[in-house]
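Supplied in structure tokens, the structure appears directly below.
Of the protein chains in this complex, all but one are displayed in their positions.
The first chain written gets the first letter, and so on, giving A and B; residue counts start at 1 in each chain.
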Amino acid sequence: MERPAYLPDFENPPLTEVVLGVQFSPPNEYQQIYAWQVWDLYREKYSKVQEQPPLPPTFETFGIPRIMQPNIGFTNGPLHDRYWFLNEREDELIQFQQDRLLHNWRKAGDSSNDYPRFEKMIKNFEDELLKLEEYFHRVSQQNLNINQCELTYVNSIPLKQGQTEEGSKPENWVELLSVNKLQFEHFVSQYTKIIKANDQPVARLVCDCGTGFDQKRNPIIILNFTVKGPLPNNNGTISAAVKFLRDGRDTIVLSFDEITTEFAHKQWGKK
Amino acid sequence: MTRTTAFSPELESVMNFKVGPEVATSSTNSPVRRGNHNRQSNWYTMAFIKLNYLRNLESGWDGYRGKPVSEQNAYFALSMLTKICTDDTPAPHIIPGSGGDLQIEWHTTKGDIELNIIAPYKVNVWIDYKDHEEEIELTLGWNFDSIAEHVKKITE
Partner (left out) sequence: MKPPTSHDIYGNVIEYDHEEILNEHVVIRRISFEHLWNDNGVLRISSKAYKPSTGDGEGVSVDLKHLIEEAGIDPKIFGITSKFKGAVLLNVGDLRQLNLKVGYDPIKPPDPNPYHCQIWGINDKRARVLKSKAVWLVQYPNAEIQ
């Protein structure tokens, strides 16, 4: 499937990481000891493995508008680790735990690795999901029952390095940062937006925007977008998840284009 | 979902950012709460304690094949309650089902509300006002706008 023509396109956007993810009901017969079998599904390309703490379940619900309460973990028995299956260059990885599969691309090493583009990532992720579903079917005669999808774009906008005076001002890149006239030392913000279909909430867009520093202590703007939500009609199939992620990509790209300035677009080679 | 990005530790530790949608991190990575909206409501604390307890039920807790409340159902219940309850809402009763599911209910002199969480995004709702003959029954997924008003009416 080709990239929609109506989407803004940039030659070199400040993208540093993209994450595609699904959450599903843990299959009945699966246990953590089988995680190596899951790794086997992807090992040919993702030959390295790391263990990470598990991610708690997450759900997007709608009703009384309020900021979510802090996400405190329940204490209970055995927890399933989150495994990172990394490729050789460690710029792509698959994250797996008993109720999650995610695929990350990130800038790595000398950051010369190019973003493979969403169309390629979604195709690979769909294949990975199909492999996982086939495996779960062998283990527990169950299909993947996906209940939540998430797509995240992480952008890092350098402020000082190689920039003109104009380029060193945060408000010249992101309109939200026009509060810089207050001459803040540091700024952090988040907004959320309900995404609707037929006037009903179907997903949530979260935008994190603020200032920070990169590994070399150079000032940057962090601009992250996440679209997350359930699948329509509780249709927990892989094809429904792929559609959600495609729609999410559209929302993110349009939001990114909307919140950033013409100056920024010129720097990033907007087509 | 909390951000699942594979940032290098150095970059993440210097970012004064919310790691997830709910929690802000300082440069020392300790959680920092924002604003006065994050004050813990009484119902939230009670619900969390009860759900944590139900997550630790032993197998066969019901005398048959009962399982503890599943992790996903527990988190979903909390997420749902944040969209239904105001700070003044009394804590609900939370009853486990045999299969890891659960039911959230309020019973007052004005009526009864039962929210039967079959699975995340599948909630059977039953509302019975004492002064109305007609009961309300519906199934909800993720939009609990309509329920918040009923909970308020029955519990205030």
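Definition applied: a residue touches a chain if its C-beta (ideal position, glycine included) is under 8 Å from a C-beta of that chain, and two chains touch if they have at least 3 such contacts.
Since this is a predicted model, take the numbers as computed values, not measurements.
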Hidden partner chain, touching residue among B:Ser41, B:Ser79, B:Gln103 or B:Thr155: B:Gln103
Where the missing chain touches chain B, by residue: 54, 57, 60-67, 93, 95-103, 105, 107, 114, 116, 118-119, 124, 126, 137
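Keep in mind that, in the parts below, only the chains that are shown with their structure count from here on.
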Of all residues in chain B, those that touch chain A in their complex: 1-8, 10-11, 14-18, 20-24, 31, 33-35, 37-38, 40-41, 44, 48, 51-52, 55-56, 68, 70-72, 74-76, 78-80, 82-86, 119-122, 141-145, 147-148
Sites on chain A touched by chain B in the complex: 17, 19, 21, 23, 25-26, 55-64, 66-72, 74-77, 84, 93, 95, 99, 102, 104, 106, 147-148, 150, 152, 154, 186, 188, 190, 192, 200-201, 206, 208, 210-215, 217, 222, 224, 226, 228-230, 234
